[in-house]
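Excluded from the complex is one protein chain; the other protein chains are retained at their positions.
By written order: A and B. Residues from 1 in each chain.
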Amino acid sequence: MVPEPEASGLVTLTTDFGGQDHYAGVMKGVIAAFNPSARVIDLCHEVAPQDVREAAFLLKASYRYFPGGTVHVVVVDPGVGTRRRVLCVVCAGQRFLAPDNGVLSYVLAEAGAWEAVEVTESRFFLPSVSWTFHGRDVFAPVAARLARGVALRDLGTPVWDPVLLAWPEPRVEADGTRVGEVVHVDRFGNLVTNLPVLPGGYRGVRAGATEVGDSRTSYAAVDEGQVLAIIGSSGLLEVSVNGGSAERVLGLGRGAEVRARPGRAGQAAPGRGETT
Amino acid sequence: MVPEPEASGLVTLTTDFGGQDHYAGVMKGVIAAFNPSARVIDLCHEVAPQDVREAAFLLKASYRYFPGGTVHVVVVDPGVGTRRRVLCVVCAGQRFLAPDNGVLSYVLAEAGAWEAVEVTESRFFLPSVSWTFHGRDVFAPVAARLARGVALRDLGTPVWDPVLLAWPEPRVEADGTRVGEVVHVDRFGNLVTNLPVLPGGYRGVRAGATEVGDSRTSYAAVDEGQVLAIIGSSGLLEVSVNGGSAERVLGLGRGAEVRARPGRAGQAAPGRGETT
Partner (left out) sequence: MVPEPEASGLVTLTTDFGGQDHYAGVMKGVIAAFNPSARVIDLCHEVAPQDVREAAFLLKASYRYFPGGTVHVVVVDPGVGTRRRVLCVVCAGQRFLAPDNGVLSYVLAEAGAWEAVEVTESRFFLPSVSWTFHGRDVFAPVAARLARGVALRDLGTPVWDPVLLAWPEPRVEADGTRVGEVVHVDRFGNLVTNLPVLPGGYRGVRAGATEVGDSRTSYAAVDEGQVLAIIGSSGLLEVSVNGGSAERVLGLGRGAEVRARPGRAGQAAPGRGETT
């Protein structure tokens, strides 16, 4: 049994709705209608349409910074209108509401213990459920109740087999080289890789065909416009350009190969612009 | 007399301000200054510049999902700085504040009964009103007071002749075929039409020059990349592509013709991926 946290009254939204429509705003209207004291935080509405892995990554990078008892709602839902399940999960002291398409995979893998139900209690839905907008008709009214403390077991029946997507683990070569890939490209064109931060950093980083050098701790460690590898804020190695976009400069995107050898802890002396 | 609802303390904003400027943020600052307990929900700030009909559509698709007594503010206002009126309207248990340019038309048509005033009481405005940013100087401070319960009649004088834009009703041909048009294109490239959902759905849908088949209830009813007609979430028929953009695949946009024949209720058997 995973203990259910007390509701914080906070709801986050992660969707692929973008900003040009009323979709996210209407979800907030429904949440307010069923729980006037819930507070809603937009985590991201610009997930690429139906990009389940991108939403999974954003959630993994974010959830632990929210107060215990927060309800994280994800509506990236290519299967809306089919028999795909809607899941509610307790883990890491928080609650998650999402379609059963793997979008919670990275969180579940990190959290270890979790408990899940399929949300079937339609008395918590809007009276009329559309075929295409469960964000409004199912997720929002259920989230409003979760933010008020409704318990997991009241929403439906236990689920032990959620759809799980594997986090792409880097491969280790005979000489210790890690072979990873770009898992996210952010607004600045930083290439976030799946190479976990190591105490000694990385040496000889290579992104696609470009030698990037050893990992640094400050963009200013290289000249403006130059490529560098940097210890990113999500605990992952990133490939960046000081004052520019690595995506554009290197012409690389998600899935691109990034190779690096583990550094030795304590070895690297801080370079220019680095504060160790 | 339309009864005035008790204020919910909720204000929604629908504007063409986009996200790159301070305009929407400043409106929230003014609202907070005049009513610290008001809560603001962004309905949409990405309305195309001065696109009154788009804002009217988004509002029509949204308002009924908000708690009674919500104040809906629309600032899509090509006539700012001219003598165009500012209206406050009570209808459907909610309140609306907008320039008198037809942006409330679809809501008023649906609601039936309404009551309106021209907002003239400048004591509710900012002390200095600019020529170009009434969102900040007029709409925000008035909305703050509305969210606190100030009554319609305190804002100005009754108006019986607001600017009204007709909802584009589909034409019915001799054989019963409905001839409608695309009234909104959403982020996913779904083409939302003005053809209202019918109990029996639609048969033989045709979007521009493309035969789309009968209306379905799930994107998954067709193969990925294929076009389909689907019962949309706003009670209107939509033309979509499973996992893609109908706007891009069909090369159609707002105003494009969509034709369909009413289906017979109970006739259609649920297809693949449909849950009926």
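Observations
Following the convention adopted for this analysis, a contact is a pair of C-beta atoms (placed from the backbone, for glycine too) under 8 Å apart; a residue touches a chain by one contact, two chains touch by 3 or more.
Computed from a prediction, not measured in an experiment: that's the story for all the values here.
Looking at A:67, A:158, A:196 or A:225, the residue that reaches the missing chain in the full complex is A:67. Touch with the hidden chain on the side of chain B covers residues 16-26, 28-30, 32-33, 36, 49-50, 78-83, 130-133, 136-137. Where chain A meets the omitted chain, the residues involved are 8, 10, 12, 19, 39, 41-46, 58-59, 61-62, 65-67, 70, 186-188, 217-220, 230-233, 238, 243, 245, 273-275.
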